[in-house]
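Heads up, one of the protein chains got dropped from this complex, but the rest are sitting where they should.
For clarity, chains are labelled A and B in written order, and residue numbers in each chain start from 1.
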Amino acid sequence: MLLNLNSLGAWKWILLAITGATSVFLLLPILFIAALSFGSSQWLIFPPPSWTLKWYQDLLADPRWLEAAWTSFRIALMVTVLSVLIGLVASFGLVRGRFVGRVALRALFMTPMILPVVVLAVALYAFFLRLGLNGTTAGFVIAHLVVALPFSILALTGALEGFDKSIEDAAVLCGASPLKAKILITLPSISHGLFSAAIFSFLTSWDEVVLAIFMASPTLQTLPVKIWATLRQDLTPVIAAASTLLIVVTMLLMLIAAAVKKGMKA
Amino acid sequence: MTPFLEIRGIRKQYGPVVAVHDVNLTVDHGEFLTFLGPSGSGKSTTLYILAGFERPTRGDILLNGKTILDTPSHQRNIGMVFQRYTLFPHLSVGDNIAFPLKVRGWSKAAITERVRQMLTLVRLEGFEDRKPAAMSGGQQQRVALARALAYDPPVLLMDEPLSALDKKLREEIQHEIRRIHQQTEVTILYVTHDQEEALRLSDRIAVFSHGVIDQIGTGEQLYADPATRFVAEFIGDSDFLPCRVVEQVNGRARIALNDGLIVSDIPLHGNSARKTDGMLMLRPERLSLSTKKTEMALPATVEDITFLGTHVNVATRTADGTAVSVRLPFGHQAISGIPRGTGVWLTFDANAAHVFL
Partner (left out) sequence: MGWLQDTPSAMIGEAPAKSGRDRRANRRLRKVMAMVSLAETADGRQAPHRRRLLPRGLAPTLPALVLVLVFFVLPVLALLTRSFTEPVLGLQNYIDLLGSSTYLKIFFNTFFVSALVTAISLTIGFPVAWALAIMPKRQANIVFAIILLSMWTNLLARTYAWMVLLQRTGVINKTLMGLGLIDQPLVMVNNLVGVTIGMTYIMLPFIIIPLYGVIRKIDPAILQAAALCGATRIQAFIHVLLPLAAPGMIAGALMVFVMSLGYFVTPSLLGGTANMMLAELIAQFVQSLVNWGMGGAAALVLLVITLSLYAVQLRLFGVAGQEKH
């Protein structure tokens, strides 16, 4: 019968073959990029004639790449802090509040996540032109914040809903003011939610391309923007090196997140 | 003399709906008073008004003559144990109990000593470093109790703290609560819907019904002299026989039962000038039966006999269809070998009866 692997007969091998092929399909390009970044061919001939660290050296020696990386990092950091703070406060209102339109408000907060980013990018581009925020860090942070906030709210409302408010009430009766009770008791109890919100917000900003393209200026570029601009000109392996670094950072963050989640569940 | 705790004219309304109509109560220092009633009777609402989680629409609460309604919850210095386990999950048992003391600025040494004392009080010595997740429900509630008492509150509120536990454990902890009450002499206000629990723990019981207190008294008073039909039904088992008031003098009535039997001098609750039809209330253990007709006896048919260890429950039905339970001590000769359907004669102790209109 169909939901038991061993009773599928010949179908079993077909399913497994497709799965195997798909896994390879999904994995190979990533490994390929990593391999390319160490290859000596400037025209991305694969397999490369020899291996080298040249592209990484070029990357790390180029102040514009380093600048782009630093820009990405500090913007992502600011976005993370703001997203978690605003999301946390909003989540308290959404979960504990009693007002008409609460459900609609929640849906509204989720909208930036489900609508095509290009529409938002173009709209903000026009808006910021009026306000003079194009090509500014502030503009960048705001734009990323809009798309990171839904993730933050999703994670934090989930965590708050799973938290028994009686515990906070007990803390108040023990003598802690409502604010103190939230800080000392509630926040530690939803730390996994805070952590998720932070990681998702950071990665959303760090990897974001479309908004960045529109928010950028020749002097203010995030890493994805620099890669995009370079890509439109040629396919130099330096991009492979930059991409590999991006991949490594993302993987590291995901591993940390997984480890922390496991540690918290224990 | 100023009462210790006074609840005066408390009313709580949510929009057009009234949860608590008019609750008046004084509590003595060191008393164990239970709010007893079904869900929705207003007992929990009243408790939460005391804790400061709800604000009354009208009325006042005075502790030692001073109103506490102006004080926010976290400054009321009241202890509370909730129905759900509310230990702080990320803190150890010791840190949980220490929390209210830290908030009050106690010295480290004083805190350590106090935590040890409280753990001894609830018989969980050595549990300082345990985490709540590693403890059973009963243990968690005991720690919650220790935490609530750690700062010597004048009043301890308990909102159905044992309803999440199984029966055996419940009885164990009821025993503990009673012991701790006697040891600490703290004033306890306890909410429950379980009349047995109320009878077991309390000095006095306030029976709540539809947002008001029907009656306050000791368990015996409520059992022997219920003021309303609701109290009679809620506490202990009761039988009700339809009757009619023939005559009323000074709060006592002469009534006629449906089959014509007349009984005199029964305490009357209600005004017979307005209506004369009511119910005669009897406790099952105040009834007796016999196969022989005696004076002042009610004819009935035996429907079922249940053996319950210390006593036997005989379910009977009178001629007009009223079900009457009779509780007899085990070994009573009247019922040995009586088959179902036998006609018997019921007698009762009129001194223990009440009439409710």
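Criterion: a residue touches a chain if its C-beta (ideal position, glycine included) is under 8 Å from a C-beta of that chain, and two chains touch if they have at least 3 such contacts.
Please read all numbers here as calculations on a predicted model, not as lab measurements.
J.: Please pick, from A:L53, A:L66 or A:L115, the residue that touches the omitted chain in the full complex.
T.: A:L115
J.: From the list B:R178, B:H210, B:R254 or B:R286, pick the residue that touches the absent chain.
T.: If we include the chain that is not displayed, B:H210 is the one touching it.
J.: Spell out, residue by residue, where the missing chain touches chain A.
T.: 1-5, 7-9, 11, 14-16, 18-19, 22-23, 25-27, 29-30, 32-33, 36, 43-46, 86-87, 89-90, 92-100, 102, 105, 108-127, 142-143, 145-146, 149, 153-155, 158, 164-169, 172, 178, 182, 203, 207, 209-210, 213-214, 224, 227-228, 231-232, 235, 239-240, 243-244, 246-247, 250-251, 254
By our rule, only the chains that are shown with their structure count from here on.
J.: Across the complex, what residues on chain B touch chain A?
T.: The touching residues are 51, 53, 72-80, 82-84, 86-90, 99-100, 103-104, 144, 147-148, 151.
J.: Help me check something: in the complex, which residues belonging to chain A touch chain B?
T.: Contact set of chain A toward chain B: 164, 166-167, 169-178, 180-181, 184-185, 188-189, 191.
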